[in-house]
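Worksheet: one structure, shown below.
With one protein chain withheld, the remaining protein chains of the complex are depicted in position.
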Amino acid sequence: MDKHAQTGWLQNLVNRRSVLATATVGLAVPAAMTLGAAAPGGSTAQAQTGVVKKITMYVEDLPNGLLGYGLEPGKASIPGPLLEIYEGDTLEITLVNKTDERVSIHPHGVDYSVESDGSPLNASFNGPNETRVYTWRSREMASTGHGRLYTPGSAGYWHYHDHANGTDHGTGGLARGLYGGLIVRRRGDVLPDRTFVAVLNDQFINHKKAPDTPMFEANLGQRVEWLAIAHGTSLHTFHLHAHRWADNRTGYLEGPADPSPIIDIKDLNPGSSFGFQVIAGQGVGPGAWMYHCHVQSHSDTGMAGIFLVRNADGSMPPGAQEAIDRFHGHVHASAPSAADTPRTDESHAHHN
Amino acid sequence: MDKHAQTGWLQNLVNRRSVLATATVGLAVPAAMTLGAAAPGGSTAQAQTGVVKKITMYVEDLPNGLLGYGLEPGKASIPGPLLEIYEGDTLEITLVNKTDERVSIHPHGVDYSVESDGSPLNASFNGPNETRVYTWRSREMASTGHGRLYTPGSAGYWHYHDHANGTDHGTGGLARGLYGGLIVRRRGDVLPDRTFVAVLNDQFINHKKAPDTPMFEANLGQRVEWLAIAHGTSLHTFHLHAHRWADNRTGYLEGPADPSPIIDIKDLNPGSSFGFQVIAGQGVGPGAWMYHCHVQSHSDTGMAGIFLVRNADGSMPPGAQEAIDRFHGHVHASAPSAADTPRTDESHAHHN
Partner (left out) sequence: MDKHAQTGWLQNLVNRRSVLATATVGLAVPAAMTLGAAAPGGSTAQAQTGVVKKITMYVEDLPNGLLGYGLEPGKASIPGPLLEIYEGDTLEITLVNKTDERVSIHPHGVDYSVESDGSPLNASFNGPNETRVYTWRSREMASTGHGRLYTPGSAGYWHYHDHANGTDHGTGGLARGLYGGLIVRRRGDVLPDRTFVAVLNDQFINHKKAPDTPMFEANLGQRVEWLAIAHGTSLHTFHLHAHRWADNRTGYLEGPADPSPIIDIKDLNPGSSFGFQVIAGQGVGPGAWMYHCHVQSHSDTGMAGIFLVRNADGSMPPGAQEAIDRFHGHVHASAPSAADTPRTDESHAHHN
């Protein structure tokens, strides 16, 4: 683990409203206001239209050669802060480069002019210690004028990342931690109680391997939103135990005739993202549920973590602490062994 | 082929009703009854609600170090038996471990408590020669109370597999044959005449390479259901010649406005599954049609098989036997050769 900084995975255990509270730092119009900070989980969004949000983000060096984005100096993290806006909003990001290397920020899913592309191709990056403003716009779906056809809006489970460090495609920045989640909501969408961001970046999740991968927590019955992102060069399949979702924009069926397949695993390959909402423990109860990459060599070498569904009152369900303890003593076999038998040892085979 | 047992691929050539007949062994309420054994292909399902089915499954050693699931002692196969239920049903599986290794059974798509997770994380596995009960529940879609949104039901083309042998993720069990298909039907779904299960597990299909891969058979016009599953570590793309389907829950369009793409190939990566129905030979006629992984190095080294569409009366169509003979004499080049010319030799280049 020494090449990966001990940057707080706790920030991944995200309460939606605390994210919004964090995100409001430096905002002209606080996001928490536009999203309705007092709204209970399960409420629907009725934000005002076309807000311009101005934030400052910092790119900073982290230990062990890593890099991170943060909303305040000294607060860079991997992944970077989750950004949320509504369709129609504009996000104006003043990116302060606190490093002596070339970096940028490139979003998926939103509108930007060539000046905000974040690519060296368009000379859109921050040189060493430079500050640069990137503007991301969003929009609602609109009729094409051809029958029932609409051009898509911006709502989606997106992400942002460096596109300039190391190579013209940001391969260095990605390998070192410059990525984060971006959610664009459609008005009327159901709001979650909690949002989790899992970035599968080559053989790591949020730059960690088991048992140091994030433990995401919710109480039984809470509305939980997952945003899964991938970077690097490898094939991944994101699987969540005991929960499933519709393979569409939200994870919910849009009425009984929605033809979307129901899935509990989805391909998650470099540069891609998807998201969905589920009710924590619905139909299965509380417990320590695993999420992991289902590529066997990846799960075996540490691309796995725990989704802890507590009891509805927040207390620990029977067996969950034992499962967590077992996970932290987890031995990751590097190769399947036909003679394998149940193990109860607590050694950290290759995590020390 | 010596590392892969000669376990009967014939079981893959599955007539739906014979599967149900097999599956009824040990059932409190025979599946064939609940699905309507006399129903003709193309009928729709009108099963009773919320049946509890109790079955016993056995994990057994197979030749060459392989393992299999079976519904009776001595009947283990690779893949294991196809399990079918309806949304709302519960499947209670008494898993008898006839081996001296740790094994389990972990399903995709259905509901289970932590005790039935099948993972070492939750201490849910069979130790050597142990018997353990796993309970899988299912449910129908239900309104969320938010506008038109529904939480998904359990209907889908799923699968089950070991999650405890070799590693905590079942990598040993998967490599050795512990996997099978699981279909959860929605009431009202069209029933197929035949169901085929193809598991792409690293470089094998149902643990075989061409020309020993399963030959799936149907008569022209029969309603054929495919369940495709993947395991291991490799990228796959499942392609079926001369047939195509909607990329949604069933393979049929749900009315003329269903926006699903129509496809004849689909990514099939580790831990994933999908299914669809087609009418055998519709629009193209009978013949020996190929199904294969479209990753070139995979098809070239044996990830291919034949879907034999016979004439409507079950007789052999012109040219089909010749194609089958050709396939069995198929030379799989290990590398493309620019100087390649037509071959009629019958040698088994690397299958002997």
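Going by the order they are written in, the chains are A and B; count residues from 1 in each one.
Just so it is clear, a residue touches a chain if its C-beta (ideal position, glycine included) is under 8 Å from a C-beta of that chain, and two chains touch if they have at least 3 such contacts.
The structure presented is a predicted model; accordingly, all values stated were derived computationally and were not measured.
Contact with the undisplayed chain is limited, among A:53, A:98, A:176 or A:239, to A:176. Per the touch definition above, the residue from A:93, A:155 or A:304 contacting the chain not shown is A:155.
The chain omitted from view is touched by exactly one of B:133, B:265 or B:316, namely B:265. Counting over the whole complex, chain A has residues 65, 101-102, 108-109, 111-114, 117, 119-123, 125, 127-128, 137, 139, 141, 144, 146-156, 165-172, 174-176, 231-235, 246, 248-250, 253-255, 257-258, 260, 267, 269-272, 274 touching the chain that is not drawn. Residues of chain B in touch with the missing chain: 42, 44, 148, 188, 190, 235, 237, 239, 241-242, 244-246, 250, 252-267, 279, 282-285, 287-290, 292, 294-300, 304, 306, 319-320, 322-323, 326-327, 330-333, 336-343.
The criterion applied here is as follows: only the chains that are shown with their structure count from here on.
As a whole-number value, the distance joining the C-alpha centres of chain A and chain B reads 33 Å.
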